[in-house]
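Got a structure for you, written out below as structure tokens; questions coming shortly.
Left out: one protein chain. Kept in place: all the others.
Chain IDs A, B and C follow the sequence of writing; residue 1 opens each chain.
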Amino acid sequence: MKRHLPLGLLVLAIIGVQLLTRATDTAFYLTPLTMTAYYSLVIVGLCLLMGYAGQISLGHAGFFAIGGYLSAMLTTKNLVPFKDNSLISLCDELGLLVHGQDMFGSAFTHVQPWAACGCAILVTIVVAYAIGIPVLKLKGHYLAMATLGFGIIVYRLALAFPLFGEADGISDVPGFPLLPGLSVSGDFSSRVSNYYLAWGMVALAMWLLVNLIHSRVGRALKAIHGAEGAANATGINTARYKLNTFVISAVLASVAGIFLTHYNGGIGPSEAGIMKSVRYVAIVAIGGMANLWGALTMGALLNIMSLRGMFGSYDDAVFGAILIVIMLFAPQGLLGISLSATFKRILRRGE
Amino acid sequence: MLLEIKNLSRRFGGLQAVSDASFSVRQGMIKAVIGPNGAGKTTLFNLISGTLLPSSGAIHFKGQPIHGLPPYRIARLGMARTYQNIKLYPGMTALENVMVGRHCRSRAGFISGMLSLPWTKKEENASRAAALELLALLDIADLAEVEATSLAFGQQRAVEFARALAMEPELLLLDEPAAGLNIYETAEVARLITKINEQGITVLLVEHDMSLVMDISHEIVVLSFGEKIAEGTPSEIQHNKEVIRIYLGEDDA
Amino acid sequence: MKRSVTATIIMLAASLALSVSMACAETIKIGAILAMTGPASFLGAPEARTLEMLAEELNAKGGIGGNKIELIIKDSGGNPEKAISFAKQLIEEEKVFAIIGPSTSGETLKIKQICEDGKTILLSCAAAEQIVNPVAKYVFKTPQKDSQVVQAIFETMKANKISKIAVLASNTGFGQAGKGQIEKQAPESGIQVLATEVYDSKATDLSAIVAKLAANKEIQAVINWSIEPAQAIVLKNARQAGWNVPIYQSHGFGNIKYVEAAGVAAEGVIFPAGRLLIADKLADKHPQKAVLVKYTKDYETKFKEEASTFGGHAYDAFKILCRGIEQAGANKEKVRDAIENMKGFVGTAGVFNFSPTDHNGLGQDSVTMLTVKGGNFVEYKK
Partner (left out) sequence: MTLELFSQYLLAGVTYGIIYAIVGIGFNIIYNTTGIINFAQGEFVMLGGMIAISMHQWLPLPLAIVAAVLLVMLIGALVEILFIRWLDRPSVLRMIIITIGISILVREAALHIWGEGVRSLPYFVGNEITTVRIMGARVSPQVLWVIGVCTVMVLALSLFFKYTLQGKKMQACAANRVAATLCGISTKNMVTLSFMLSAGIGALAGCVMSPITYSQYDIGTGLAIKGFTVAILGGLGSSMAAVAAGLLLGLIESFSVSVVPLAFQDAISISLLLAILFLRPHGLFGNKDAADLKEF
């Protein structure tokens, strides 16, 4: 299939980079690359929502934070004081709890990571539906503001509750044993497996999303984006399609939050901040809105540069400047105009 | 009765766009709604297709009340429409635009779409074939892969037509299908509407072009300032004094 | 389609370009992760300036034992995920000798384990107790512990016969850690916390909350625990409301800018801090006098702004590290041991006496009570 060619290239690139870092003994690049992979997951999800369904979300960091914070909280909160609670003992009997010792050697019981992950995703879905139903009725500035408001509320709640560590966030989040021998954690030893896990998830997400946009649903989403009223009169349940897309992209963000939190061993409130949401939107815009591969490429590039501190103290300023320049001169995205034109010219010359 | 409209009214603030209008459309006929500018014709269409909610009154389609239903539900019941100012989906080819019309005749959802299940591919191919067939019927098969919004006006109208037909509707609402077309193109449209009608699709159209309306419609409703002032066959309407005074008289002046 | 192919190719090329390894230098590399921008920039920025000044000075003198220092400062903007990424980058890629920072407790706690695993010395400039408790082999910190600071405040309160207080804390890690310590130590010290309020570190007006507390006539004093500019607003709003109870601040008040911001409202505020703020007023024989005067003078001449205790924390971290390298040579393990056993090191925060169980090294005597008089910091005397 023609549309799976870039996917093949992506897989080759993933493997190629790993082999290259191995050959040059620069395995440390895999750490920021892994983190980038998880951010890319948020970005491709947002790209589906913004570029294909045409709905802006300035609150996607909120979903990332819901996933990350819930998973972190459940796997670090010591349940020993509540062990007589019937709900807790029921969870224990179901095997949802892990017993161990904390740093000081006293008894420490927390929720099993799989259960925490499932719970976080479930909450994300519920929240995304609850927020999505009213929010997606709005358009333009109202939609932007409502999603921004949602993001701010999540940020504020993360800061307000001692349970979520307030301004310090949550630290010492344990690894997430996914399969025997494969655990999501930042240990130096499991770096290669985590790299493949993270980028494997991105490849999987890309496969699913590329399939989706080439399906009946993808066509309907493009129609909604182009002319919502006409799409509705063509028999498309526009409200439901927008909502489902919103939920899918929220879940992708949440999953990214969960995995990155376990990988990093912690999460802080800045992950829920407005600037993070704006950054996701910026990257999607730079990638060309309705261009999953563009968003993935630009996301990977900019995130890795940012995570390696290449912009120094100008990190936010760089994103602001990129946003303005792209939106002023190339609203179709960086890859949208110049590169595709160049590429076509090269191809034509070749013929 | 395929479509029955009873005492339908719609107000915008102080403006009474449609006022207590009642008429019905029989299965298999071509019915036209005419009236001077601002008579409420497009509002009437928006009310029927569910884009606007009526202030009062009732609309029944196939014996079922549809006022208050969202447009997509009405569309699924078998009603398709076109727009006076063509509404195609930008960024999509003509073929894709028509394939969107197949939406309610196919069923691949989010999960099956993401997983690209084998049956969805079959369904896609069927949709594509049906869409291509319609494009061929409208003589624009060669434009299938061109971005729809970049086509010439008449061609865009044809794509919109094909999209509506792709829904396999029982009732087709045409909002000024001949607007902006020249004499030859208008004749072509007239022929096409008749042809569609002969295949068993009921047509309700709003049109300014009197010759077109008089040629093809079986019945005509005349609106003025939101009110129905006459209803009947073309010859009856042509001889209705009220209509001549309000409508044709004005048109001749 | 072609577009997506291009995109992938570019991605591949870019990742290749990034993988080109950097050449390694012979100098001693010291990493620093500081919140130079973002909400905690009032901490990170003076810290970064201090480090730059010190490294420059040291290299001008020929470095440590002939080894030049290469300082790599990374601006985390206060984001934990960046601190994590930078820590790994500094440890593995730059193979730094040690890391100074981060500026905030939240960030430090997230990279504590990473430095431990990477066997790299971390000298944190953040206050939270958990940084050195439990002790991690490679992790040290230079600011006073919250527990010592709270103890100093409570002792002063007891001397002033205050037993019923209200606590105002900002919603950052600094404020919350302090609030926690106050709540923990209050019962032991016979102090009753009647009300606790948390305000936003970006708050612009707190008169409503101050009015609410002022209405409670039982409150004898307030502890306002914050490190952000908003703490000055509390002072102003309290005095404007005619609420004249004694106000105690935390060591986060140790920046003359806050006194300037609060103006006359800052008069009489009592707070615990290192002696940096009263360097020129110390007796000549005080052990810290020379160090403090030199640092504040150097900093103020170079950057045309008044030195704060925050920059002092970075100063201490840098100097402790240098002392360790001087004593043990350029060997990470040996330097770590040297720091752990370092005694009597005179820094800006106090005299450090490290031990295997105390990776902070500051005693209760490092905290002194200061007050504001005529817009200046002076020692508080009952």
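Here is the rule we use: a contact is a pair of C-beta atoms (placed from the backbone, for glycine too) under 8 Å apart; a residue touches a chain by one contact, two chains touch by 3 or more.
The structure presented is a predicted model; accordingly, all values stated were derived computationally and were not measured.
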Sole contact to the chain not displayed, among A:43, A:148, A:256 or A:292: A:148
Of C:136, C:211 or C:278, the one touching the omitted chain in the full complex: C:211
Chain A residues that touch the omitted chain in the full complex: 50, 56, 134-135, 137-142, 144-146, 148-150, 152-153, 156-157, 159-160, 274-275, 278, 281-282, 285, 313-314, 316-317, 319-324, 327-328, 331
Touch list for chain C against the chain that is not drawn: 37, 39, 41-42, 45, 171, 197-200, 202, 204-209, 211-212, 215, 229, 232-233, 235-236, 239-242, 257, 261-266, 305
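Simple rule for what comes next: only the chains that are shown with their structure count from here on.
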Each chain counted as touching chain B and chain C at once: A
Distance-maximising chain from chain B - centres being C-alpha averages: C
Pair exhibiting more inter-chain C-beta contacts, A-C or A-B: A-C
Centre-to-centre distance between chain C and chain B (centres being mean Cα positions), rounded to whole Å: 71
Chain centre separation (chain A, chain C; CA means) in Å: 33
Whole-Å separation of chain centres (CA-atom averages), chain A against chain B: 43
Residues of chain A engaged with two or more neighbouring chains: none
Chain B residues counted as touching two or more neighbouring chains: none
Chain C residues within the chain A interface of the complex: 1-12, 14-16, 18-21, 36-38, 74-75, 77-82, 84-86, 88-89, 92-93, 104-107, 109-110, 112-114, 117-118, 128, 134, 171-177, 198, 201
Chain A-touching residues of chain B, taken from the complex the two chains share: 49-51, 70-72, 74-76, 80-81, 83, 87-92, 96-97, 99-104, 106-110, 112-116, 120, 123-124, 127, 163, 167
Residues of chain A that touch chain B when the two form their complex: 208-209, 211-212, 215-220, 222-223, 225-227, 229-239, 244, 248, 290
